[in-house]
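A single protein chain has been omitted from the complex, and every remaining protein chain is retained in its original position.
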Amino acid sequence: MLEKKNGQILYPFDPAAPKRSMLIKNGRVIDPANSIDETLCVGVDQGRIAWLAKEPPPGFAAHMEIDAEGLWVTPGLMDMHVHLREPGREDKETIETGTQAACAGGFTAVACMPNTNPVLDEESKIRYVAQRAQDCSCRVFPIGSITKALAGEELSPFGEMVRAGARAVSDDGKSVRKSNIMKNALNYSKSFGIPVICHCEDNDLSHGGHMNEGAMSSLLGVWGQPSIAEEIIVSRDVLLAQYTGARIHIAHVSTAGSVRIIREAKKQGVAVTCETCPHYLALTDADLASYNTNMKMNPPLRTKKDQEALLAGLADGTIDVIASDHAPHVSEEKDVEFDAAAFGVIGLETSLPVIMTYLIEKKLLRPSQLVEKMSLLPNRILGLGGGTLSAGRFADITIIDPKARWTIDSRYFYSKGRNTPFDGLEVQGRAKYTILGGIIVYERRGTS
Amino acid sequence: MSLSINHLLGLKGVSEKDITLILDTADNFYEVLQREIKQVPTLKGITIVNLFYENSTRTRISFELAEKRLSASPLNFSTSTSSVSKGESLRDTMRNIEAMKIDMVVVRHGAAGVPAFLTRCTNATIINAGDGLHEHPTQALLDMMTIRQKLGKLKGLKVAIIGDILHSRVARSNAWGMSAMGMKVVLCGPPTLLPQHPECLGVEVTDNMDKALDGANVIMMLRLQMERQNAGLFPSIREYRERYGLDLEKLSKLPRDIIVMHPGPINRGIELASNVADGEHSVILDQVTNGVAVRMAVLYLLGGGGDNA
Partner (left out) sequence: MDAPALDRALTRITHQILEKNNDLNNFGIVGMQTRGVYLAQRIAQKIGAVEHVTLLAGVLDVTLYRDDYRTAFKQPKVKVTNIPFNINGIDMVLVDDVLYTGRTVRAALDALTDFGRPKTIQCATLIDRGHREMPIVADYIGMNVTTRSNQEVALKVIEIDNEDSVWLMEREPTD
C-alpha cells in the first residue's frame, strides 16, 4: 500500500486475487456509449460490470459498497499519450511509477509511446513493456514506432509488434520527415487496422525554437517555432491519409490552423481523429513571461486565439480526445536556463482536475463530453473494448468527486517527475476512486 | 536618491525616473574619467564577478574598467577557462561563485532569461550584460547618454535603428528605454531580419530605409553578421549595403546635426562606410567612453546599500 500524507492511497494490485462483488450506489453515472447520464447504481461481479439500475436487483449481494452520492461514476479513464520512459530512462519514470501516477489521476488505462531507449520498434521490445505492465495497477497498451529506431528511413515490423500487443504506431517526438516513407507507413498500416499516430512538426521551420513564435517570443528574446511548422505537416498527413485511405490520429494539436485543417478533412470523409492536451487548454504563451521551464513543451504553448480554436474544436467534435502527453524529466534537465531545458511536462496526475476546473466549471465542456474524450474515444481509436459501462465489460471504473476543492502539490505525486506547470494551482475536481477490473486500486481520502 | 529596481535585467518596464538617475550619475562618472587619476574608492572591497558565457571582449573590458575605476575587485569567469566547459550547470556555477562571497554578478549568456534565472539562484545583485536575443540594457543606456551629451536632450528626438533587428538585443533594449524617455524609435531592416510580430516592441517597424531616416536626429547602425547570409536571410552583401547600408551619399541628404552611432564592432564597408564611421557625424568612440561611465553609474547605484550588506 502506498499512502501519501495528503490522503491518497494506492492499493497493491494482485490480478490473481479473488474478484469480489461490488455495489456503487447512487452516483451520477455518465456513460455516453450507452447515452446514459443519470443517477444509478452500478453492480460489479467477477471483475465485470453486472448491471446498471435504479435499485440493485433482488438477490444481488455486494461484498463491498461504495456510496457515490454527489459523485460521478464513469468508465475508467484512458490516457492514450504518455511517455513511461522505460526502458532506458528509468531515472525519469518507470512503468511502475508511471502507472501509479495514472492510477492516482483516475486512469485505468494508458497507451505509451515508443521513443524509449531502445525504441519500441520490434516484437521483443513491445513484449517487454507488456510484461512489465502485468503487475501494474493500470492497463498499459504499447504503441510501436513507425520507423526503426525512429530514424525515419525503414518501416518497423508492424505485424509482429501488433501481435505482441501494440495498438498503434507512432514516431512521436518527431515527424516522419520523408513523405514517401510516411505514405508507405500509412499504406502498410491498413493491413493491421491500426491508426498511425502523427506528431506533426516541420523540423526545418521549428528548428531552434523553444516556444511559440509570436509577440511573446519577440518580447522574451527567445527563438520561436511558428504555428505553421505544425500545420504544414498536419496538412501533409491528412492529405496522405486521404490518398491512401489509411487511418491517422493527430497527436497534441495546438494551433487554430490545425483544428481548421482537421475539421475540413473530416468533412471530406478522411479517416482522421485527433487529440489535444490540458496544458494547451489552460495556458498560453503569455504564461511564459517568467521563463518557467515547467511550461516548456513541444509543441509549445500557443496564443489565446489558438486556445479559443481548440475549445471550439472540442465543443464541435473536431477534437476527439484529451490526452496528457505525460513527459517526465529529471530536475537537472529542467532546472536550467530556458533554452537549455528539455521539452515536456507531466500530466497524468493533473489532467482530470485541470479539465474539470478550466472546462467543466466554465461550462466549456459537458460531463458526457469529458467521458467521451477521456475514456470512450481513446478506447475506440485504439480498437479497445473499454470506455463504457455496458454489462459484461471489465469493471474499469473511475469515480470522480466534482466538488472537491484542493491545491495541486507536486510533492505528493506518484510520478517521479515534478515538471508540472500546475504546481500550486487551486483546482476543483479529482478522482476519488480508481477501480480496475472490479478491484479498488486507488482511493483519495480527506478533503484537502 | 536611489533606483527603484534591485537588479538591472533589462530596460523594459524601467521608469523614466530611474533611467534619468542612471544617466545623471553617469555624467558625474564621466567627469571622473577626465581626471588624471581616473579612480574613486567608492566600491572598495566589493567583489564583482564578470560571468561571460558568450565571447565578448569589448563589453567585458568595459565592465572590468568600470569596476576597477570604482576600486571594486573584479573576477572574470569566462566559458573557455572555467568549469563551465566541463558541463557544470548554471545553477551550480552560480552557487560555487556565491560561496566565495561575492556581491554582484555581471552576466552575459546566449540564452534569454538567464539573468532572471540567476536572481532566483542567488542573493547577489545581477546586472545583465546581454542575454540571448532579449536585452542589453547597459548598451542602450550608454546610447542614450551619448545622445543626451551630443544633442542636449532626449525627449522628442527621433532615432532610426537600422540593420538585423531580428537578432538584436541592442535594438530591443533601446526600443524600450528610449520609448520610456519620450523618444520616437523606428526599427528598420529587410523583412527577413525583422521580427514576425513586431507589435510587442511598441515602436514603428519598417523595411524602408528612407522612411526610417526621414526626420531622424540619430541614426544607429547595427552590425550585420555574415552567418545570416548563409542562413538564407539576405541574398548578398552588395544588395544589403545598397538598401540598408549608410554611406556619405545617403548621409549628405540628411540634416547637418544628425549623429551616427554603432554598438560595434563595425563591418566597415557593409553597414557603415569607413568615411562615415570616421567622419564628423560619428559618435562611435564617444559611445565607448560613455560605456565605462554608464557602467560605473549602474554598478554604483545597484551596489552597496543595507539590503545587500
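Which chain is which? They are A and B, in the order written, and residues in each are numbered from 1.
The rule is simple: a contact is a pair of C-beta atoms (placed from the backbone, for glycine too) under 8 Å apart; a residue touches a chain by one contact, two chains touch by 3 or more.
As the structure is a computational prediction, the values presented were derived from the model and not from experiment.
Undergrad: Going by the touch rule at the top, give the shown chains the omitted chain contacts.
TA: Its contacts among the visible chains are B.
Undergrad: Kindly state which of the options B:G45, B:G182, B:G202 or B:G215 is in contact with the chain not pictured.
TA: Counting the whole complex, the residue in contact with the absent chain is B:G45.
Undergrad: Provide the residue numbers of subunit B that touch the chain removed from this figure.
TA: Touching the missing chain: residues 1-2, 21, 24-25, 28-29, 31-32, 35-37, 39-43, 45-46, 300-301, 303-307, 309.
Keep in mind that, in the parts below, only the chains that are shown with their structure count from here on.
Undergrad: Between subunit A and subunit B, what is the separation of their C-alpha centroids in Å?
TA: Comparing mean C-alpha positions, subunit B is 46 Å from subunit A.
Undergrad: Which residues of subunit A touch subunit B in the complex?
TA: Interface residues on the subunit A side: 213-223, 226, 290-291, 332, 335-340.
Undergrad: Along subunit B, where are the residues that touch subunit A in the complex?
TA: These residues of subunit B touch subunit A: 12, 89-91, 109-114, 116-117, 131-135, 169, 172, 195-201.
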